[in-house]
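Structure in structure tokens, see below.
The complex appears here without one of its protein chains, the remainder shown in place.
Moving on to subunit A:
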Amino acid sequence: MKNKVIAMFLLVIMLAETSCKKWLDEKPINTVTEDQAWKNGTDAEGAVAAAFAIFRRALSGLTKEDTPATTRNGSWGDYYFWGDARSGDWITPNNDGDWGAGFQNHLIQRTELEPLTNWRLFYRTIEQCNLVLEKIPAITDNLTNERKAQLLADARFLRAMAHFYAARIWGDVPVNLKARNVEPLGRKPLAEVMKMVVDEVNIALPNLLWDNKGTIKQSRSRGTKGAALALKAHALMWLKDYQGASDAIKEIINSNNFTLVPVNQFRDLFDNGESKEVIFEMYYDNTNGEYADYYGHIMTYYLTNPYTSRDNLSLAVAKSKILEIYPDYARDKSDKRVPEFFQSIDFSVSSSELRPIFADPLQNGERNIMFAKFRKVKDRSYSLMQAPVPVFRYADVVLLKAEADARLGRVPDALDNLNKIRSRAGIPLFTRDDAPTVIEAVLAERRRELIGEFQRSYDLVRLGRLHEFNSYITAQGEKDGAGFFPVSEEAFTNNPNMEQTYYWQFNQ
């Protein structure tokens, strides 16, 4: 009896011990842990896509979920505020104080503008790319070497892109090329950042494709050779390496992968992103459930009824400014871009009805012209947007090459490219051939062609000429860094190496 009991007892102990081995491996089922997240090809595809998803939100601004310090209720389409708002072309017809402060470069004064100064999502994009570059090389399951190389190149491209975009906004920015890097990083000079961008693009280029799988939008909302070359060219323009920029764009042109589409195909370009002119854009599409909310897309503020449920224009270009920017249209209504980019709405009709659009785009008064370059909404009642957000397009790089060539003294090449854009718009060819005039003409053309496409402010800041167009910025101010955004308070937390931009140490 006693022996039986002891035998039973030992058996129980043994069973208990063997079943305990796995007892402590408790993993979540509603998400995964770091150990589980990097196992196979699907994980790799997802991780790279996730990096692009973060970058998309970085451009449309921090949301309440992204930072508890955010004082406003969601994002604002920050890419517009960085790239266009301060160019001097814009007004806020209903005198919105936040917009006004943005136009006037009062970027610290208002707490509501704090998210515009916060680069957190750029560095989240960068960290996600860093993790991808660290983890994916070890993945073999369900991932071919060829695809692996493409994904790594894609992440490398995006990491360079995020640094580039941040440097255009803040000037000197920290460079983070290491995963889980919690060191307090200081800011690197802008030129060093741009140099790094070029180097990284050169590493990524061989493994990038001219076109990824899928529709144009799917293909060109991820890293491609074209996107990488455009990024390289832009970075080189900041480095004043015009030869390099011109060469990079030459590769784009010679690929014959891109075309300048006729003006009547602009809806495909701006609304659907399905156009041969697209080089790199941020993916938005309702069919995949990826659309911006009320706050996320800057279109919310350009558009009103009949496109959205809003009554009043919040952002607009003044009528006189339009006539100044488009002198050909002012003269003989020849510039075909004006009716594509601007509309006049019959505001006399009650807001409860769909308001008619006047045939004459500039029929309305000074402060009542709608900027309608992008106007694809998902759902009028909630003002949900789904037009892609352009980053680079063919017309942009063609004009960029014109500027580079003009600066290199290759005026005929410059004129050739400039006139491609002018002739598509239906305005007379440019014929003067002294380089400085041509450079000015190219800049004016970039302003006309790319208005509201998040390029104008960067062009002016790159050339140190923002103060010429924005009366709130002085020449000395711009030298001190007024053209760049101030660094948010949060960046100084636990980072003794962080420094505020000189201008913003003394200005609000």
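Note that in this section a residue touches a chain if its C-beta (ideal position, glycine included) is under 8 Å from a C-beta of that chain, and two chains touch if they have at least 3 such contacts; residues count from 1.
We take it that contacts and distances are computed from a predicted model.
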Protein name (UniProt record) of the chain left out of view, among "TonB-linked SusC/RagA family outer membrane protein", "Cysteine desulfurase", "Mono/diheme cytochrome c family protein" or "Phosphate transport system permease protein": "TonB-linked SusC/RagA family outer membrane protein"
Given A:Q104, A:N181, A:N272 or A:S334, the one touching the chain that is not displayed: A:N181
Selected residue (touches chain absent from view) among A:G46, A:P356 or A:G409: A:G46
Identified contact with the non-displayed chain, of A:W76, A:W90 or A:W119: A:W119
For subunit A, the residues touching the chain missing from this view: 2, 5-6, 9, 12-13, 16, 20, 23-37, 43, 45-54, 56-57, 63, 65, 67-69, 118-120, 123-128, 131, 174, 176, 180-185, 214, 218, 221-222, 283, 288-294, 296, 382, 384, 488, 490-491, 493-495, 498
